[in-house]
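Heads up, one of the protein chains got dropped from this complex, but the rest are sitting where they should.
Here the chain labels run A, B and C in written order, and each chain numbers its own residues starting at 1.
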Amino acid sequence: MATQKEIMRFELIMDAGNGAQKAGDILIKAFAKSGRFVFIEPLIPAEISPPKRTPHSMSGAVIRVSTNELSNMGSTSDLMLFEHEILLERRLKDSDYTIGGLVLLDMADERRAKDAYAAVIEEAKSVGLKVISFNMDDESVAIIKELNGNGKNMYYLGMMAAIYEMPEEYVAGLIRQVFKKLSEEKLNKNLTIYANGYKNALEVCPETFDIPKTEKSMTDSILLDGNTSLAMGIIDAGIRFYAGYPITPASSIMHSLSKAFPAYGGMVHQAEDEISAVGAMIGSYYAGVPAVTATSGPGLSLKQEFIGLANSAEIPSIIINVQRGGPSTGLPTRTEQTDLFASVFGTHGESPKVAISVSNVEDCFYVPHVARYITEKLRAPVIILSDYITSVSYKVLEKLPLLELDDINDISDDILARFNIKRLPDTIEMVKDNQANPGVPDKMRRVTGLNTDASGNVVYSSESNQRSHDIRNEKLEVVRRALTSPEIIGAPTGDLLLVCWGSSRGVVEEAINLANQEGIKVSALNFKIVYPLPTMLSEIFKKFKKVVTIEVAFGKENKPTEFSTLLRSETLVDIGLGLAQATGRPLKPKSVLARIKDLV
Amino acid sequence: MATQKEIMRFELIMDAGNGAQKAGDILIKAFAKSGRFVFIEPLIPAEISPPKRTPHSMSGAVIRVSTNELSNMGSTSDLMLFEHEILLERRLKDSDYTIGGLVLLDMADERRAKDAYAAVIEEAKSVGLKVISFNMDDESVAIIKELNGNGKNMYYLGMMAAIYEMPEEYVAGLIRQVFKKLSEEKLNKNLTIYANGYKNALEVCPETFDIPKTEKSMTDSILLDGNTSLAMGIIDAGIRFYAGYPITPASSIMHSLSKAFPAYGGMVHQAEDEISAVGAMIGSYYAGVPAVTATSGPGLSLKQEFIGLANSAEIPSIIINVQRGGPSTGLPTRTEQTDLFASVFGTHGESPKVAISVSNVEDCFYVPHVARYITEKLRAPVIILSDYITSVSYKVLEKLPLLELDDINDISDDILARFNIKRLPDTIEMVKDNQANPGVPDKMRRVTGLNTDASGNVVYSSESNQRSHDIRNEKLEVVRRALTSPEIIGAPTGDLLLVCWGSSRGVVEEAINLANQEGIKVSALNFKIVYPLPTMLSEIFKKFKKVVTIEVAFGKENKPTEFSTLLRSETLVDIGLGLAQATGRPLKPKSVLARIKDLV
Amino acid sequence: MTTEVKQVKMKDLKALDPRWCTGCGDYTMLVGVRKLMVKDQMQPKDTVYVSGIGCSGRIPHYMNTYGFHTIHGRSVPISTGVALVRPDLNVFVASGDGDSLSIGGNHLLHGISKNIHCVYMMHDNQIYGLTKNQTSPTTRKGLVTATSPGGSIMDPINPIRFALGLGATFVASTAEWLGQHFVDTIEAAKNHKGFSFVHVAQRCPKFNPAAWDFQNSDWINFLDHENGVAGDTKGAPDAKVVKHDPSDLEGAFSHSENVPNVFGIFYQKEKASYDDLMRQAVENTPKKDPSKLLDGFAL
Partner (left out) sequence: MTTEVKQVKMKDLKALDPRWCTGCGDYTMLVGVRKLMVKDQMQPKDTVYVSGIGCSGRIPHYMNTYGFHTIHGRSVPISTGVALVRPDLNVFVASGDGDSLSIGGNHLLHGISKNIHCVYMMHDNQIYGLTKNQTSPTTRKGLVTATSPGGSIMDPINPIRFALGLGATFVASTAEWLGQHFVDTIEAAKNHKGFSFVHVAQRCPKFNPAAWDFQNSDWINFLDHENGVAGDTKGAPDAKVVKHDPSDLEGAFSHSENVPNVFGIFYQKEKASYDDLMRQAVENTPKKDPSKLLDGFAL
């Protein structure tokens, strides 16, 4: 008997290397193609394939499905399927489950861990979960043995398909598509396992779910994750050179571009390290070819010196920083928003630059255009701040209009407006006035990290140094004056304003909706460009009794988060701690809601 | 006829490589040994010995002499001696002269630059300077020719000695001491030139000056510059390993230690770059030997990643950053205070650390002790912020009491109080509980930049990550709670409070004295530890109508300096722009005074 | 006072359970180094295992000695600091091919050229493991990786020749699946005073299974010599064995042509290590009275 649910979150958790991601991908496709919105967060171990049956090997997909558009991962999972008890035990630690939710637990390993199974089941029950244990049928077990242990994921996929009332043959079709390179024999074996899982689920699971289809047409929809979106945006923005060094979670931008770029005339250069990568990017831009580099925390630290050079020598440059858990190596496959100050102020000396954050997959696509526009206008570095959760989570969205940007002045006002900025003035004063590209006769331009006068001559006089500082800072003022109000979600006045940026936006928006449903009024202000700050913030803040920030960053009493420090200094408003959690896990709308209730 | 003056500033400016520094050093010794306080700023080109007779070759010494103690370079020079007209023209651009002051100009080059000489003399007169032109006598010219062009500096030294009424034979004795390695013949030639200069000055210079001697006994006094002081402080603080990479203006710390350290059992390692230098420093501290690294802006940028590792792995570490003009390569031989945020927030991720600034040569000596105390208590990085002007300027001071620190707990409360901090609690919680040094049996400690639990095991769970953040931030809270009020200069209430840190202190103090003399009441608050901030700032600020910062940093309307940003966020007081000049030249007490008058 | 020295056993050397993929050569290396420690009774308390970032970089967590899992490419700077101030410690360094020759190239260069005393093991799986399948400086031409979807276009760096060009004092190559040869080589490296550069062929079944044909041995050439390491003809029955005197530099250069198919000691010579010279310089300096530190600055 199917329960109808407009929105639901579930997860499939297996040992790394056993194909949970693959099964998840097929499921998402099935949901999306059949007219549901999905949002998916892969759970990835920081190691590659740690030994099975250890807590470290936890790998899987958290999938949220809804009749309506989704902006974030949501709070907790209503249904979770685990390959064995150790993974269940590990995952319980994250407290990401819905009380009253369903746990499906494969009992295959019970023979070797009887007590552990019993204990974990007990624990799950004690926190309010319903546990349904199951065993694969003998045929499936035998086939999996033949496949050298592979194929279990197909069984679980079958179960999920059944539980979510997907037509059996429809999902089988998708499996055929995805595994089109497999031999007929192997494919059939996989399909048999799938079918067995499908059958079994209906026997063991007391309940099935039906998520109604959207009324929107999904024919033109696409399925995209943050990093792929960024990669495609880079191509569409007319950038033609990428230099990078692998680092999680930025690497997949490079992987996508390595495949796609050459077909559009672009080049991907894998440098020997992050320093060299940012250097090659600057070299390309100096030579006249728009370029970008992407990295994550440790790589950002390494790039600082070169970013300062780009600033001083007035070479346009775009640096993408996909934030992950820190400090140091930290948590490479977890999310955080703690690189703001390192991005904006990390370079030694007074080195003003612009930082743009992305709130979702759509932003990822258009941010390269805006970054290119700003950096080429200013000839100062632009940092793009994404974060782990934005970079890896997939989403169904309407097909995005392309810009095919060549001349930056052709950028549309709409795209600028998405980032809350207006067109910049036609001319902006530069420290150095001759800015030709190599190859142009009689304009031989020589650039340097030393201080110069307008003609590019190295000078150390008091007035020339002050002049350079003035001009570089005035460039930021130009941007600041072009900034429009950040997006206000909800009413422009009220008791409580939640300030957010980056990936927190979706979570905050959902929390506000939940609050509204409970009759609580609260608004939010979401920043795209996080540095410089626009001029009207005091005005906005004054219309609220209380203003707090919501971030995946560290903060506590007496220690505002980095973003909050900027806002406080700028407005002298006593911005409070809304949520400043840096657990590595994305924020939950329910936690934000709870905090809202505390605060109003 | 000698004019008596309690305080005076003069300069000797020559082409680089012609010995102005050497002559200056002898003069300083003469003043100091005879009972005057001196403060000297060398003027150094960013190149080595640029072609003579160009503006770039300007090299020399600015010397301030007084009957009373001196805390800074002062505002303008009352007397300036120039080797030729190009240097005079160049130096006029910095507007560092006293109106009505004396210019002594060597006319030797007039033959080849008649018009230029005339024009520059005209210009100097037009800005209110008295120009006295002179020519060396024939004997001196001939000897200088014999010496391959060397020796001019001795002539000028002679002139200066005469003008400042130094006994001729007394200074000659110092020359003999300094040049003790010269052959008798050469030494005598130099002495002859000196004597001729001495004679000539009395003829050409209408006025001589007598700076009264202090009543204090100078027998136990020493002459020390900031970087040498730091180097000696490192030895006295019980640090036994220095790793560095040459960079102006930090290199001279390494030069001093290279000479002095081995005699005290210390080792200086010249690494292949700044990354390796900070790494070796951390390696040494990990192995149990207190260590330090020193650098300047570009090197700081490179060290960021490793600083984050020290933080995460909880290895004590001390990083000295001698700030110079930025951004990028900037102005290597000019001063600025613009690395505050890069020092405190430059590392990616949430990576809390302590930053201590030095206001004078005495602070330089004791800051290694305090840094060592804090970093070993906290097992978190401590950054020491000096700046170019502090690092190079020499000062006469009373001999400093030594601590010969071995166990950090033996540090004296006095020394802590100098940096406005009290003793830290006996135990401070660490992320990792086992912190033994290699060699200790059964305590094998393994450290990492990944997140861990208390036993050092790598974990990525939500709770463990939050725990690590909490503990690392609590370490800073421990420091914050131990901070006493920054030094208040003047009354604790009033109309105007000037906030300063680092080398601005001396200038601000003098400006306040000048203001007081004019009946204007103003106070200052000087910070030694600049991060974290102490808890009582709001209280202090509230007692003043206006609070502004005085720094050699960039700021303007809408863009507070970095330090001001921190203060504003912390106190929500509308801290204004006092002086935020980043011209590369140190602040002048007179400019601060003028600004005070604007503000009250 | 005598400190009682405990007998070191294999089980004493276990720390956290490793998290590598099944079949990963890093397991074998871990066991091999443990075997050496037991064989030569190296004390865990006096041993520091330093590593960079990569799958290989995890080794310190699994070895019950002192350990420092540093940052990517920077194991040598930390090791240098340790080696300079603590000559009583044994320093092992674990670094991947990317960690060593891509981001860490400059430190490796200086570690070799300064002859810092440590045993440096370059885990060469010819791929970036931990970041999932990117081209590394030793990746063979043509291999398809995540960053070279059309196949790697570059000739790999020859790590042996690189080390020889820098005047290395100990240069060897071995393979982790050749248990005996591996332990013998690491032992020779450990007994060498200075920077012992050991290239180790390491299997990565996950991303680069074809890199090393560990099931055959006809492609292997052992350099064999009484002053070197004996060819492991039990572990690699079809291998060729050539005589090569590790003191012969030009011969070493010439044999290096066939790297990575050559295992053994290419070159070894005695030369003072930087850390020894530095300590001697400090020791030879006449000591001064610390209570007179500032006396030289008196007016």
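Here is the rule we use: contacts are C-beta pairs under 8 Å (C-beta built on N, C-alpha and C of every residue); 3 or more make two chains touch, one makes a residue touch a chain.
Values in this document were obtained by computation on a predicted structure and should not be read as measured data.
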(message) Let's see if you follow the contact definition: name the visible chains touching the chain that is missing.
(response) A, B, C
(message) Can you say which of A:205, A:222 or A:430 touches the chain missing from this structure?
(response) A:222
(request) Determine which one of A:167, A:212 or A:262 touches the chain that has been left out. (result) A:262
(request) Using the definition of touch stated at the top, determine which of B:80, B:247, B:431 or B:582 touches the missing chain. (result) B:247
(message) In the whole complex, not just what's shown, which of A:62, A:143, A:243 or A:522 touches the removed chain?
(response) A:243
(message) Can you tell me which of A:458, A:488, A:514 or A:599 touches the chain that was removed from the display?
(response) A:458
(request) Please give every residue of subunit C in contact with the chain that is not shown. (result) 101-106, 109-110, 113-114, 137, 150, 153-155, 157-158, 161-167, 250, 253-254, 271, 274, 277-278, 281, 285
(message) Applying the definition given at the start, please give the residues of subunit B touching the unseen chain.
(response) 17, 45, 47-51, 54, 56-57, 245-248, 251, 254-255, 258-259, 262, 268, 270, 272-274, 298, 328-329
(request) Over the whole complex, note the residues of subunit A touching the chain we left out. (result) 29, 32-33, 218, 220-224, 228, 232, 235-236, 240-241, 243, 261-267, 269, 271-273, 275-289, 291, 305-306, 309, 313, 396, 399-400, 402, 404, 438-450, 457-458
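To be clear about the criterion, only the chains that are shown with their structure count from here on.
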(message) With centres defined as the mean C-alpha position, give me the subunit A-subunit C separation in Å.
(response) 38
(request) State, to the nearest whole Å, the distance from the C-alpha centre of subunit B to the C-alpha centre of subunit C. (result) 44
(message) By the touch rule stated above, which residues of subunit B touch at least two different other chains?
(response) 305, 309, 313, 448-450, 458
(request) Hunt down the residues of subunit C that sit against at least two other chains at once, touch-wise. (result) 53, 71
